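Structure first, commentary second.
The complex appears here minus one protein chain, its other protein chains still in place.
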């Protein structure tokens, strides 16, 4: 295990942190104001300004390993950078490293045809468009992928797509142009060969964004999480990714990187919450002194520090495994951080909320919002229970 | 300890449960729609209809113990009724038993003059107006009441009130007419004699509702939680409650009942979450069977049941103590439930969210909203840390 | 729910507490010394003295509800008494209320013939002999009673008993004369009819106490927990309880009372640990003041108090249910306390250990020993997992 970062990565970390200080943190209230005051579902001007600046600074598309079109960083190298971005809700998009786009770009890069890449990967890498991933369905427990009811049926030179999806994050965004859609091409096939993924442009007839869903009261405009209806949606047969029955395989490939990115961001989010907690405890006075005079508060701070450090190391370890033995062989490690990181962040942010008192649940400090995001990640991309079960099964396999 | 309920209470429980089934639960989506579609900060018509019906059914003002104007129920007797109301976010107001009105009515009944009662208690009991409690301040750790910076200064026949308050729940409601305001009359006095409470009609010059605060993204319109500014607010000297320097004493008296009502409602809220969890687990199928086939899910359900039952018993015990030895002598018991009940509810609702998957964090099932309410109560009316510390100190006193 | 205690019970509580103060607590070091210095597996003289005194004081056999031979107390009435006894490891035997004898006496009283009663119940009630319960087997997961491999085979006028049991508590005690043995009479029958219970006098040929087991290093001499071998053990056919195939039914009946007694004792044990923790925290000085100056210690104390009070109420509630609707209808409530009480005690005692520092794990304060007992009870009489699962299943049944 070598988690040492190269000089290049250290340099990038420094640049990124400086960019955050200079541009991103100060822009947070501006972004909130633009969203709050204008048309909620329009792209705030400040975001496009930030993106332009970040691209100019070379802090762009840092996420894509083993590819000529990315920054050439490994997962391990990307980890500290992604963590820094995770400190601000608006930062990942600034650097064109936001979910679900990074996962989708990785799919297109790994499994897309040249035509797919030209049509969609290029504009995504340029930050000109955004994308969505339509997998989860409201009617079934989608953590068991065999439950999926959406269909992708061949009809001549087309596929006809039908189904209802929700939590298709980003679909309501005005820049969102393309969806990766998961559905069944052959419900009678072996259970890992029933599914396929297909590209569905958002403006195809029959695609309807029904509503943005709320996450703990937050609609996350203009990004949003949509319920999307697909009724007799017809796309060219060439839009299929890899071929019929390969959906599961792509999901396996896509979800690993997407998951670890989330975990890296969770660590940054937790660090920021801990920093806020420390500063608040130093400023607020109760019962004769600053909150930091209370051993209980110091213990809460210590518990957060211990939890964050352990999670970061586990995430680095998973990244290192992905880089060295591949995503499939690293699946236990990916599953572990997928459980550990969001739970840790929930705990850390919850503690920060408590130390902030009533301010903590309000919109003034962003902590309640941060909690909602972390809480969602205990479910999104597979609930804790499913990942932990996989960890348990893989552990037991050692003794068979 | 006798927690047996009289026939009258059993009868009321039955009536209340039936009323909930027939009128309240079906009205929940109507209420949400009226709030969502119309003017957010207006009273939904359905609420007034429900109130009229409840009053007619005699299910009205059930909360006020030891008073001629209430239903004549003790805290213990009120507990099962309040729990039932707690199952629906909209129910307490339907039965004129909602926070912060019940606590405020109790203050007026116990500490108000005849004039205060006539002006404010009457209309509150009639459900014609609502009220707010302005204690917490954004600039200081208000859990230490000696930190409060708001001032109440005598000037001739008036008091002049200045300060900034927030989390004044209910202040944005169109029916809200009166605030109980806490501030310092004598910052130089003994620390438990510095504070006073005074009645401030919301339409007094200098009172400005600055903004409704968000609780985890929920604004709780039309009730809301407001930041309120008081600048040179002048009210008649007779508006003071009990007299200068009695604020702490009133707070002690007010907060006990208010706190236990919250806990009773938390239990109802938890029961509903558990019921939803069980039903969902029975309906959803994953990995070859309903979720209830999974031992882990059954364990989650069992843990919730064990936690709820313990909390209910602890709450009944506290109510019984309040009834038999008084609120002051029952302060350890009140402090205990104030810690236990919201934490338990957070845990139960969080589990219910997890069992619901992505549906759990959405607006479709109300669970994320329920969580936000419970989470707030780990802070509101004093954070866990303050109440637990009191429990610890009182325990140690046994061995001095 | 009426948990009010009658005057008689209040009077007994007072007498019992006084007896503990005067006789039992001072005898603890004497008992330890006698066991430590003499023959470990002999009855210490001080115990027989205490028993004589307790019997004389009328504090004897307080546990047996609905029977003419007991004190005529209900489960609810016995609860506070049993809790007091639970404060000292040696107390239950002093009052002839110790495990496994109380459960065994209850079996004999409910299911025994007149001959059984005369031979065994009489001497047990008189405190002249002790008894054991031989159910758990080393070779199989005995929490699933269908796993049991021991056999009880009819042969003429006898039954022939074969099997290996362990954790047969009390079997090494010099006073132990009789075992209730559980085994299969008909492995081919319906799974709840395969088992039977039979009385096996300890001095029967073929019964061999192999070794006393250690519980976390404690051998609990002279009581002990034995591994016992049964090879071709022949007892009269009349020794069977109720008849062949009734073992499960008796187990259900026996285990309810036995379990709740354990829980009542756990509460007393926890109360004593909390008292010790408070006193220790008041005496010990660190970092400039007594440990009670530390908010963290006060929080630990508060958490214990809250946990104990909830558990006591849950236990009283279960007792009340057993008294009012019967052991079978109260099985969810019994299962709940069986999970809650030992876990709570582990937590409370563990905290007390931590507050005591190195003294806490030593033999000087009895806390490590207390922990071991509580930890065992998360397994004994069925592990947490089995009871919690039953709670979950019963909860789900409400919605079928």
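Chains here go by letter, A, B and C, matching the order in which they are written, and residues are numbered from 1 within each.
The criterion applied here is as follows: a contact is a pair of C-beta atoms (placed from the backbone, for glycine too) under 8 Å apart; a residue touches a chain by one contact, two chains touch by 3 or more.
What you are looking at is a predicted structure, and each value in this text was computed from that prediction instead of being measured.
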Touch criterion as defined above, residue of C:78, C:166 or C:181 at the omitted chain: C:166
Residue in contact with the excluded chain [from A:141, A:198 or A:336]: A:336
Residues of subunit B in contact with the chain not shown: 294-296, 299
Where the missing chain touches subunit C, by residue: 136, 138, 140-144, 147, 166-167, 213-219, 284-287, 291, 294, 296, 350, 353-354, 357-363, 368-369, 371-372, 375-376, 378-380, 383-385
Hidden partner chain, residues of subunit A it touches: 1-4, 274-275, 278-279, 281-282, 292, 295, 297-303, 305-306, 309-311, 313-314, 316-317, 332, 336, 339-340, 385, 388-393, 395-396, 398-400
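By definition in this document, only the chains that are shown with their structure count from here on.
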Those chains which touch subunit B and also touch subunit A: C
Reference subunit B; chain at largest CA-centroid distance: C
For subunit B paired with subunit C, centre-to-centre distance based on mean C-alpha positions, whole Å: 43
Interchain centroid distance [CA atoms averaged], subunit A/subunit C, Å: 53
Sequence positions of subunit B contacting 2 or more other chains: 385
